[in-house]
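For this view, one protein chain was removed and the others were kept in their places.
After this line comes chain A, so read on.
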Amino acid sequence: MMKEKLIGFLQNKWSQVILFTLFVVITSLSLYLSQKSVVAFLLLLASLLILYYMKLKNLTKWIIGGGILFILLPMASSGGPAFQSYMEVATMVGIYVAMALGLNIVVGLAGLLDLGFVAFFAVGAYSYAIFATPQASNFMPFGSYPLGGESFWIFLIIGGICAAIAGVLIGIPVLRVKGDYLAIVTLGFGEIIRIVFNNLDRPVNFTNGAMGISSVTPPSIFGIQLVFPHHFYFVTLVILAFTIFAVLRFEHSKLGRSWKAVRENEIAAQAMGIPLVKTKLLAFALGATFSGMMGVVFAAKQAFIDPTSFTLLESFTILVMVVLGGMGSVPGVILGAALVTILNLQVLTELTNWVNQLTLNGIINVPDALSPAKMQKLIFGLLLVIFALYRPIGLIPAKNKKFDEKKLKTNRLAIDRENTVAIDKDNV
C-alpha cells in the first residue's frame, strides 16, 4: 500500500516538479555556500538527468535545462575561489560531450568503428592555434599574424570545415574496408595525423613540432578578451547547444535513416538507392565538424597546444563515452561523456589528492604508480568490458522515433474528405 502510494506520488507531474525544484534549490545553495562541495556541484549537474526522466513537455525540459546550465550553475558555483575550477570542469564536459556526439554519428548511427576520432579535434585546434600565433607568418605570403581575437568566431566555422575536409580525405581511403579492419585503419590514420603535426616543423615550420604552439591569442568579443574558464564555459555551452540541436535534426531526417540503414544492412541499403560511399563520407565529415569546432575552443582555452593532447588514449576515451552512454542515443552519449569526463577530471583527481594526503600523513603508503589518476586506462578498459558483456545497449539505450498512427490516418481521411467535397462541388 505504502509503496504504491509512493510510486503514485512520484509519478504525478506536480509532485515531480516540486521535488525537482527542492533538489535544485538545495544543491545550488549548498554549492554556493560551501564552495568546496564537489558533491553539491555534481548533484546540481545530475539534476539534468532527473529532468530528462520527468513527465514534462520536451520544450519545457529544454528551457529548464538551459536555465540551469546558462544561469544557475555559473551563479551557484561563483560563491568563492573554486569558481574557475568548476567552470573549467564544466567546460571540459561540454567539449567532450560535443565530441562524443560527433563520434556518435559515425559509430552509433552509421556503424563505422572509428578509433582515430581525436584527429579531427586536433585539426580544429591547430587551425586556430597556427593562425592566432605568429606561427602562420612562417608560410603565409600575405597578412600579418597573429590574427586578432575576433577571428576566433570565424575560426569556429573554419575549424569545423577543416575537420570536415579532413574527415572526407581520411574517409576516402579508409572506407574501402569494413568492420574490424576499419577500426585498425582509422586508428592508424589517427596516429598519422598526430605524428604529422609532431613533425611539421621542418622544412617549413607549420606546427612548431613537439614544442607545441603557445601564447594562442585569446578570443575577444565587443572588445572584451575571453581568458577565464567561465568565459569559455559560455562559449562551449552555445556551441554544444548548436551541436545537440544539429545532431537531433540529422538523426530524425532522411539522412539519419540512411546512416542507420547502412549500419543495419549495407546491401539492402544500396538496393534502396542509398549511395554507400557518399553516405559514409557524410557521416565522417559531419561527425568531424563538431569535433573540429570544439578543437578551436580547446586551443583558445588552453592558449597552448602540442601533439600530446591528441593521443590514441583520447580517441579511446571518446569511444568509451559513446559505448557507455548508448550507441546511437543522443541523451545516452551526453550522459556517457559527462560521466567519463567528470570521472577523469574530478573523481580521479580528488581520489588522488586524498590518497596523497593519507600518504603524506603516514597513514598508508600508496606507491605513486598505483595512484588513482594513473588508473584511467584500467578503469576505461574495465568499463568497456563490463558494458560490452552486460549492457551493450548502454546507460540510456537508443530509441526509435515513435510515429503517431492517428496522425498518419486522420490525415488520410481528411484528404479523402477533401476529395469527396471536391467531387460534390463538381457535381453541383
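Everything that follows uses one rule, which is that a contact is a pair of C-beta atoms (placed from the backbone, for glycine too) under 8 Å apart; a residue touches a chain by one contact, two chains touch by 3 or more; residues count from 1.
Rule of thumb we're sticking to: contacts and distances are computed from a predicted model.
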Which of "ABC transporter", "SDR family NAD(P)-dependent oxidoreductase", "Transmembrane component CbiQ" or "Sarcosine oxidase subunit delta" matches, in UniProt, the chain that is not displayed: "ABC transporter"
One chain is left out of this view; which of A:6, A:75, A:272 or A:313 touches it in the full complex? A:272
Which of these touches the unseen chain: A:82, A:261 or A:342? A:261
Interface residues of chain A (partner: the chain not displayed): 246, 249-250, 253-255, 257-258, 260-261, 263-265, 267-276, 400-403, 405, 408-409, 411-412
